[in-house]
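Every protein chain but one is kept in place in this view of the complex.
Order of writing sets the chain letters: A and B. Residues in each chain are counted from 1.
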Amino acid sequence: MTRLFVGLSVGVAALFVLSLLVGPASIAPVDSLAGLFGGGEGPVAMVMREIRLPRAILAAMIGASLGLAGAAMQGYLRNPLAEPGLIGVSGSAALGAVLAIQTGLSAAFALALPLMALAGALGGVLLVLALAGPRGGALVLILAGIAISAMAGALTQLVLNLSQNPFAVNEIVFWMMGSLADRSMTHLWLALPFTLLGWVLLASLGRGLDALTLGEDAAQAMGIDLPRLRLVLILGTACVVGAGTAVAGAIGFVGLVVPHLLRPLVGAQPSRLLPASALGGAAMLLAADLAVRVILPERDLKLGVLTALVGAPLFLHLIYKTRKEMV
Amino acid sequence: MLVALVVTGAAALAIGAGSGGLRASAPEETLSAPDAPSRDAPKTVVSLNLCTDQLAMMLAAPGQLAAVTALAANPRTSAMAEKAADLPVIHGRAEEVYLMAPDLVLAGRFTDRATVDMLRRLGLRVEEFNPAYALSDIPDRLARMGDLLGRPDRAEALIDRFNADLAALRHDNKGPRAALYYANGYTSGDTSLAGQILRAAGFENIATEMGFGAIGALPLEMLAMAAPDVVVTGNPYPGASRAEAVMEHPVVTALKRGRVNGTVTDRDWVCGTPHALRAVTAMADLRRRVEAAR
């Protein structure tokens, strides 16, 4: 177990450094690190500190958030198909963010962007839990997810279409697929406080989620305060997904793929899956963000494209495995 | 911004065909004195493209141009918005065009294919204009529009004035290094109208240094590494967009800090008309300020 966590941490660290070293401007690794740590105001320092550093930190941070949120929602719903992107939470967060931008709220008050995204995510989580509570089963969960995603996507597109800005309408792609291109430290500072709060909330759920392995009744009889657990889960998920989506758009499948791959390695225990998925999510998003820069450096390939290419087949596989239960 | 608009698919805004002429320095009205079109010239002309709108407005006889696009009436995108305000405005739908029974429809190469095909099927004459990729395309576009509208003499007068004005403005010395940086991080090299405007004003274009021909996405890090003397950014549209937010990235802000900066005024940069010379004039002013600040 310790080996798994050490391995994941080393992987995240390696990908983080690699992320700092890869970019369209070819800068020698030594110069990169000198630019990052050495002070100075030259172009290299600017590229390292204002472009690559925030990008790498955001990738790790948002990846960890998505992995953690996926593991927590799966643990609560006892359903391996639960994932913030697929069940519409990210889409609702994107709607909140778009509203903040298009109404001018975010221009008047910078924190309005993450706050509105958080509110959107909150709405999404509440809807999912209301429609497909723990006894809803996989089918209801997926149907609820489709409905919420479609609704949030349509409203997002409507808002962008109503914008008087000629560029706005093309941004639906960004909001639905996500990207970390040209994010800055400003974005990091906007997302960080909510993300940290969400991490703390979600990380506290381990024991309760473990107990829920036996069902709600048994968990409650073992002293787990279920209403409180549900509240913490909702707020924590809304915080991390809202903050991440506000700055990077809705990135799907990370919260599905990572817990699925890591579950066997942690003995399927939800409490151990939480930190493992956080590390795994960070590694996956760092890797995906490296891939979009290496495969098509000048096209701003969206992150969600890559995560979906990996995640959608896995999702189909999971549906195939659980279809008996769904019928 | 022109480039970004084209790339992001705002086809109606696409670089239009070149057109008619006014002096960069003179109001167009000085040349709009009515003189009759030739007898077999079209009587009712409808334009479906921002740039053919402007070319036609410069050259058409009174009453000849029946409608222009809504963009032509928008002062942000059109150099002739005031004039367009007097004309009926359409939104590029085949139905509204057909009902006006025009004997000539003007369209751009990037006007919606379905609309153009439909109008042709309905038996209307549709003439398409290529975008201008260089200042030298502008006289061609003017001449063609003059011929189509039966106003070749006016076209010729505008062409002569355009050539004279351009010759007076052109400054081919190696000047400061400039970067065009629009929404979504797009830039333009020398084989675009915007690149030509920059060059005519006497700037070196960093996009050309990097091998960009026409339009392309310039990674922010490459912009930072190129360290241009001046960054010319797009002028944000009302309402917000993430596409434009990149122009306020700390890196761009840092490149602009304490320096002379320029902005692209879309209406003069988008279309290959003699109004592009206003953009050249503005950029030449900018170059002189950059040189003075050195």
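FYI, a residue touches a chain if its C-beta (ideal position, glycine included) is under 8 Å from a C-beta of that chain, and two chains touch if they have at least 3 such contacts.
Here is the rule we go by: contacts and distances are computed from a predicted model.
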Remark   = Complex minus one chain; that chain's UniProt name from "2-oxoisovalerate dehydrogenase subunit beta", "Phosphoheptose isomerase", "ABC transporter ATP-binding protein" or "Sarcosine oxidase subunit delta" is "ABC transporter ATP-binding protein"
Query = What are the shown chains in contact with the chain that isn't displayed?
reply = A
Inquiry  = Tell me which of A:6, A:107, A:268 or A:316 is the one touching the absent chain.
reply    = A:268
Query = For the chain left off this view, which of A:7, A:215 or A:313 is in contact with it?
reply = A:215
Query = What chain A residues would touch the chain not displayed?
reply = 78, 207, 210-215, 217-218, 220-225, 263-264, 267-270
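The criterion applied here is as follows: only the chains that are shown with their structure count from here on.
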Query = What whole-Å value do you get for the distance between chain A and chain B if each is reduced to the mean of its CA atoms?
reply = 42
Query = Which residues of chain B touch chain A in their complex?
reply = 4-5, 8-10, 13, 183-185, 216-217, 219-222, 224-227, 237-244, 246, 249-251, 254
Ask   = For chain A, which residues count as touching chain B in their complex?
value = 23-25, 27, 43-44, 46-47, 50-52, 101-102, 104, 106-107, 163-168, 170-171, 174, 181-182, 184-186, 297-300
